[in-house]
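Complex shown without one protein chain; remaining protein chains in place.
So that you can tell them apart, the chains are marked A, B and C in the order they are listed, and the count of residues begins at 1 in each.
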Amino acid sequence: MSANLSVEINGLKFKNPVLTASGCFSYGEEASEIYDLSLLGGVVTKSLTYLPREGHPPPKVHETASGMLNAIGLTNVGLERFLSEKLPFLAGNDTNCIVSIAGSRLEEYARLAERLSDEEDVDALEVNISCPNVDEGGLEFGAYPEPAGKVIAAVKDKFPRPLIAKLSPNVTDIVNIARSVTDSGADSISLINTLVGTAIDVKTRSFKLSNGFGGLSGPAIKPVALAMVYKVASAIKVPVIGIGGISSASDAIEFLLAGAIAVQVGTACFFDPLAPVKIIDGIREYLEDNNFDDVNDIIGTVRQ
Amino acid sequence: MSANLSVEINGLKFKNPVLTASGCFSYGEEASEIYDLSLLGGVVTKSLTYLPREGHPPPKVHETASGMLNAIGLTNVGLERFLSEKLPFLAGNDTNCIVSIAGSRLEEYARLAERLSDEEDVDALEVNISCPNVDEGGLEFGAYPEPAGKVIAAVKDKFPRPLIAKLSPNVTDIVNIARSVTDSGADSISLINTLVGTAIDVKTRSFKLSNGFGGLSGPAIKPVALAMVYKVASAIKVPVIGIGGISSASDAIEFLLAGAIAVQVGTACFFDPLAPVKIIDGIREYLEDNNFDDVNDIIGTVRQ
Amino acid sequence: MKKHCGRYTVTKKTFVSRSIIRLSFRAEEISKSAIPGQFIQIRVSDSFSPLWPRPFSIYDADTRRGEISIIFKVAGYGTNLLGGKKEGDSIQILGPLGNGFPIPAGGSAIVMAAGGIGMPPLYLLSKFAIENGVRPNSIIFISGARNKSQLFDPVELTELNMDLRKCTDDGSEGEKGTVVDILERLIGNENNLTVYACGPSAMLKKIDRSLSEKNISGFLSLEELMPCGYGICSGCAVKVFPDENRGETDDNRDYHLKRVCAEGPVFKAGEVMWQ
Partner (left out) sequence: MKKHCGRYTVTKKTFVSRSIIRLSFRAEEISKSAIPGQFIQIRVSDSFSPLWPRPFSIYDADTRRGEISIIFKVAGYGTNLLGGKKEGDSIQILGPLGNGFPIPAGGSAIVMAAGGIGMPPLYLLSKFAIENGVRPNSIIFISGARNKSQLFDPVELTELNMDLRKCTDDGSEGEKGTVVDILERLIGNENNLTVYACGPSAMLKKIDRSLSEKNISGFLSLEELMPCGYGICSGCAVKVFPDENRGETDDNRDYHLKRVCAEGPVFKAGEVMWQ
């Protein structure tokens, strides 16, 4: 008999612990031309804002050593077009649909959550708190425990199904932030978002990205992500979703052993479109080779 | 005529802006069997504690995507053996000798600084504040502005020559820390030290490093380092030394353009022993190709 | 449209010139559905160095043999590794990608403007056009490069019997001048034609301007950085003129963005907001 791969977050069942990460899968349509999305544990959409956004001008991306920088800038279709054009497609696949939301004001998060709560096809929300808080001088919501907690509380109030708080790694004490968001009602925590980084063109003596700075992702950041996931999973009760540089089953298993109940695959979808599917198969194989019949049995079992 | 490569930090002249990073060059003897250390702008020693330290047990290192994790644990010969066995060798080379100091108490830093102030061959101190502060619960000195500033103030009081504060990147607001240490008397800031990271062996289901966690270094972290260097150099008056993933002249030039007056080469010394020398040559070539006759003319000139 | 992703085998490798290489792959499904102007993403290394795959236009699609070919110039890190592949090696490919050119119908007067590595998709487009009833000698094919050794000049191109006009910046082969120079001379006299162009951005920008000045229709195939190549990252986006009737947006940009890999790589003349 094949090992059980399904995991649960606050009553929401995932057929397997492999999801695609926000901003690295658009709204799922493109990848569905390559494989059946119903294979996935879940899809997290590109972060949605209330109104559509064009995002930053090009150049928006730069290749780095085993990683990449992006300054996409929350390019997205906005809430209304998402509901009319994107959600019906996603809902047609037998996988969990997690909508990532982002905003520059507390009310934007709250309005998004309220409207999305009406849509039964939205299985969970992931709250991207790595956005500049325009009301408080443009500092990221996710940079300090208090504003991070406030966003989650505002969303929790409006959305009755599972709420995932997605943390920024650019902080001194990630466990503090994780505590604050769980105290404010987050049912789960996902981490990490990208590390702040930049690159300079020595020929033109200007930044490589139009926005100056960008977010570093990909295999380069895996060790940082894994350390943060371990720390948060060890300290916090709610289920943790691991993200950062995962490109193989072995990478994903490291995160599960560190305490993540599920993982998200981001940048790897760019260079290996089938990565999520290969990871699911690889986890199954690992469990069988090591005589586990349930993926839940390995979660958080790393030995010191 | 060849371009001027020399730079100055608070009256201390460096023949060129390329130094080797602490912990990545031991005390210089080994590399001197490969090339003449007098080619270098300066050598930063392995961080010195008052008493010798064995450091963490093996395994202490792990290879990652374009980077590595280390948990060496401040293995060093201690102050007395450094003075009797290592400093005389270093002083025999025509390059600046910068001694990195580390401690677990304020007094340890102060005692080291006091004793080293007597040694004219010690051109500058680099204060490694990424050490657990045993008096305050093991939190890193460098994690928060106040303890970071206190260490610098304690050292400044004892050491009359240039004082470089080396910052940890594992913080929410690096500029805040930089302000605190310059307010406390740092003549220069070097950054970044390693990012906290880890890796797990999926076969044995245990951490790859005996210490569990380690520090991530190498090309993988370059974008993060460059962003922090730019931010600090833009906000702070004192000269900044850039560190993190530098392995080629082009990498080093990115840091100079971002505002660093000098760079340190760390992990690259492992995989390319001649990297520091190649970088010096490459900077010279760049200046000549681009018609600059002084390296100081390109520092901080990146365009938005 | 179905996209295929898998490891495909190199069936043939030939050197078009010292730094220009043709590779063929056994890739039956891709060969069957590919249209001119579409491209494939090739992962040139199984390591993370480089991280991103590299995009290459489909140069030929041989449905009988179930093979596709690309022609590429060794231009940097990734193409250098790709140039090291041997017959029999297998390599990760995703394709076909993007929207191709509209295929010209019989009776059209056509100019193909290929700068440097822009030749491959225009070769395939010419082939399709001729199969579609366009007379070979009604296609003016301008193929230009900096110098002789950079010129993409395979026999297949000559064999199509089009009105082939080679040019080089330094005059080392064909006419002396850029593709833009030759094109502008042509459209100075005649504007009842359609231009299909592929090449470096600087060339496309100039062509776009010339076309709009003369009110000539055309299609331009763009090149951009492509982390994914299939529309999921938005990294390849270029500015286009904003939609007249787009609604309110959150960031009030004066541009609209289109993904070159998904909405392109072929854009209508006049559509792109050049930098």
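Here is the rule we use: a contact is a pair of C-beta atoms (placed from the backbone, for glycine too) under 8 Å apart; a residue touches a chain by one contact, two chains touch by 3 or more.
On a predicted model such as this, the values are computed, not experimentally measured, just so you know.
**Student:** Per the definition of touch given earlier, which of B:F14, B:Y50 or B:Y109 contacts the omitted chain?
**Tutor:** B:Y50
**Student:** One chain is left out of this view; which of C:F48, C:F152 or C:F267 touches it in the full complex?
**Tutor:** Answering carefully, the residue with contact to the hidden chain is C:F48.
**Student:** Taking the full complex into account, find the residue in B:A3, B:V18, B:L40 or B:M68 that is in contact with the omitted chain.
**Tutor:** Of the candidates B:A3, B:V18, B:L40 or B:M68, B:M68 is in touch with the missing chain.
**Student:** Since one chain isn't shown, list which residues of subunit A touch it in the complete complex.
**Tutor:** Subunit A touches the chain not shown through residues 65-66.
**Student:** Mind listing the subunit C residues that contact the chain we can't see here?
**Tutor:** 45, 47-49
**Student:** On subunit B, where is the contact patch with the chain that was removed from view?
**Tutor:** The missing chain touches subunit B at positions 23-26, 29-31, 33-35, 46, 49-55, 57-68, 70, 72-73, 75, 78, 218-220, 247, 267, 269-274.
In the analysis below, only the chains that are shown with their structure count from here on.
**Student:** With centres defined as the mean of C-alpha atoms, identify the chain lying farthest from subunit C.
**Tutor:** Result for max centroid distance from subunit C is chain B.
**Student:** Mind checking the centre-to-centre distance between subunit A and subunit C? Centres are C-alpha means, answer in whole Å.
**Tutor:** Distance between chain centres, rounded to whole Å: 35 Å.
**Student:** For subunit B, give me the residues that contact two or more of the other chains.
**Tutor:** In subunit B, the residues touching two or more other chains are 65-66.
**Student:** Mind pulling the residue numbers of subunit C that touch at least two other chains?
**Tutor:** Answer for subunit C, listing residues that touch two or more other chains: 48-49.
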